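Structure record follows, encoded as structure tokens.
A single protein chain has been omitted; all remaining protein chains appear in their positions.
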Amino acid sequence: MRYLPLTDDDRRRMLAAIGVESVDDFFRDVPESARLKEPVDLPRHSSEMEVERVFTRMAAKNLSPDTVPSFLGAGAYRHHVPAAVDHLIQRGEFLTAYTPYQPEISQGTLQCMFEFQTQVALITGMDVANASMYDGATACSEAVMMATRINNRAKVVLSGGLHPHYRDVTATMGRFLGLDIVAAAPDWQGKENPARLVDGETACLVVQNPGFFGHLRDLRPLADACHGKGALLVAVVTEPLSLGIVESPGAMGADIVAGEGQSLGNALNFGGPTVGLLAVRQKYLRQIPGRLVGQTVDTDGRRGYVLTLSTREQHIRREKATSNICTNSGLCALAFSIHLTLLGEQGFVSLARLNHARAVTLADKLAALKGVEVINETFFNEFTLSLPKPAAAVAEALAGMGVFGGVPASRLDPERSELEPLLLVAATETASPADIDGYVGALRQVL
Amino acid sequence: MAAPETTFTGNRGLQLEEPLIFDQGRPGRSGVDLPAAAAAAGDRLGGLERQGAIGLPGLSEPQTVRHYLRLGQKNYGIDSGFFPLGSCTMKHNPRQGEKLARLSGLASLHPLQPQSTVQGALELIDSCAHWLKVLTGMPAIVMSPAAGAQGELVGLMAIRSALEARGDARRRVLVPESAHGTNPASARACGYAVESVAANGRGRIDMDVLKEKLGSDVAAIMLTNPNTCGLFETDIIDIAQAVHDAGAFFYCDGANFNAIVGRVRPGDLGIDCMHLNLHKTFSTPHGGGGPGSGPVALAESLAPFAPLPYVAHGADGFLLVEHEGQGGGKPLGRVKGFHGQFGMFARALAYMMSMGSDGLRQVAEDAVLNANYLLAGLKDSLSPPFEGPCMHEVLFDDRFLAGTGVTTLDFAKAMIDEGFHPMTIYFPLVVHGAMLMEPTETESKETLDQFIDALKGLAERARKGDVAYFQGAPRLTPRRRLDETLAARQPVLRWRPAGDKTVE
Partner (left out) sequence: MPKVKYSQKHEWISVEDGVGTIGITDYAQGQLGDVVFVELPEVGQRLDKGAEAAVIESVKAASEVYAPASGQVTEVNESLADDPAQVNADALGEGWFFKIALADPADLDDLMDAHAYAEYVKGL
């Protein structure tokens, strides 16, 4: 078997050196009744070719957004990932390294994480960022738990513009921790004022910008309202590319930023793995969950990096840790960082402008179709359509014609009938002018 | 001429110094070319356009490639050499998984495209789940947890949901001293109080202590088996019985499943709930700290509470159940965005299919054989605290260093100069100066022999009193020992431009 170096002769010699007859001797502590005598009921080993055949067949049963015009978003965005990114993250020194517990032989990972933390802090406008969380939804729930620790309050207000998965993950976590989670109704019109739900008992208000339905929002009045009540403002960003042209949450007064980093450097992967972002004000540093890399010097006085402030973490603090997180999204964070390094300020801003321009073009063309209404006055690269037919059926019909036209809002909140006609439509740089025209034509036909 | 002590550049041959990207960026430099945007009819930013520059450095593609390649050369991975990090199962990461997970029909799928267009992806999740169910001998599996620690939390949430459903809210979770830190942290995150259970002199759970602690307010025990001392809990079936008699649930931390995969089914041991780390037993790469994936196997009693979403078999193919009411049961809610670490399922499935039922059984056997070979080779030079045989990892303490002035940390740092990644140190907490070694099945006898010889040599050097050698180690690495006290006392967690006086 190709992954196993020991030969039968090796095994014999090793058993002899140990002084036992058979490997069965090593399993003598296992209760007799639980020792399997035969391999379990699964197929026997396979060659690379055989495995590849099965995978190719499974992949062929899917319709890849690479092959058709795609306007899907709702928290996961298809962007072009430069070839260098995927090459570099497959280097064995990154791919097969462990968490950098031995800093002398982990400076590569550690410096990359230090650069990642800085990039995240810069684009979010915050003081410090951690070395990543699992994904945006869990970053959001960790931000909420962090807020409740900071001001020792239990009420949490979730805006109706928050991604339903983020809302649901936070609600699950909150239920087990005894938090009072107040979730506003889906704000598809972009008209809510969640500040009215914030009171003196509130730990934090969670607001997403751009919102789930695409609306942009000035966070400053919300930050003021929160701070006036002693609450924190948690800003969620599911499309980090928006930060290229939209004012950062930090500049608008957010205390904690939780985000999804998939857009940069990472494939869609059917939703995972991705990379959660978490950035905070300096004063909340000791309450941040997850790993942090800090700069220091070695015994020769040379600059180097280490994992630091580890006493916040589970491997030291056990049940008193700030979170139970251990493994994070290291390699996805690396992909994020490499992509952002390639883009640089100029590329990041230009890419954001390009996305916005494509989305504006698409919105204007779709708005001209009979019966179609673009709900949004403001958006970045995603907006909401109101259709004369149920959006789920329209999306299905469009897929049948070879166009992924958007995500029906009802897919995430099926019990809310007011969402039935709504379709979330995203246009990134991957939507060419021809794709846009193809979509407009297809939608005209379907309606 | 002798080799220079220092160079003008600070580089030393292939050991190349690499500045931060922030020291290399120049305005206007970029590593991507973008199509020109057609002028759109005005922006829709509503006056929220970013004011001021971000400050991101930009590098061209050649600079970027060189930057990360040089940084990579300062890392030690499994691809570099022997990595016996205990309880982390650092086995070879097959490259086929990387190739197959990147097939366009998998990697490019959007999580919310119509289900009719992702039947192959749902089949992949279902197949992966099937393999894991058969291997654990448990009827249900939750695929969505993002990593082992989240799997623990989800398992405990299912336990709490089941208890509450029968009107029997309980408060405490028992966790052995030798447990990984995530266990108590997860129990706390699930709203439970944590109580520690001491080990006995044989490195295992003390049944009398356990029985004393079990009571009507104990929700669960969280046990790692084989445990972090590398030992199988001999009384496991009695433990399960005692736990169940007390009305509690038996959670097993599956971090060490590599020792028994294909040879023992946890379901046969009376376990109610167990997470699996796909980045351990099932060889998905650790990536310098993730992403992981932590599916959780559940007994019948817990299955109805499994979180959303999950894959079901429908009339017209596979069905992704995303909401309560679309399937049966009383799901405990959602724990992660979208549907879990799909890319990791692809890699793990490719690995399981490659190894097959026969190969996976061989994995456990070779992993355990390799660990016992290390024990046999090192038991006279190092000090094992417990009697063997061990399972897939072997524990030593620091008694063999007593009186030498050399600590476990010093010893580990000297191993780095020998070209090995050190073992896990100072864990588990149940012995002094712990050294926990897990060789895995993907190491050859030649590698193990070299490792044994090197460690014997180091132990001999320590006994001879060469303390300075150990305290000064490592010497041959890109950086020598780093000042962790300075890092923690004056945290510098990000780069700032020269002249930026913002307080860190």
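Chains: A and B, in written order; residue numbering restarts at 1 for each.
Keep in mind that, in the parts below, contacts are C-beta pairs under 8 Å (C-beta built on N, C-alpha and C of every residue); 3 or more make two chains touch, one makes a residue touch a chain.
Please read these numbers as outputs of a predicted model, since none were measured by experiment.
A.B. asks: Determine which of the presented chains are touched by the chain that is not presented, and list them.
C.D. replies: A, B
A.B. asks: Which residue among A:Ser22, A:Asn193 or A:Thr311 touches the omitted chain?
C.D. replies: Of the candidates A:Ser22, A:Asn193 or A:Thr311, A:Thr311 is in touch with the missing chain.
A.B. asks: May I ask you to list the residues on chain B that touch the chain which is not drawn?
C.D. replies: 426, 484-485, 488-489
A.B. asks: Just checking the interface: what residues of chain A touch the absent partner chain?
C.D. replies: 286, 310-311, 316-317, 320
Going forward, only the chains that are shown with their structure count from here on.
A.B. asks: Find the geometric centre of each of chain A and chain B from their Cα atoms only, then give the gap between the two centres in Å, rounded to an integer.
C.D. replies: Chain centres of chain A and chain B, defined by C-alpha means, are spaced 19 Å apart.
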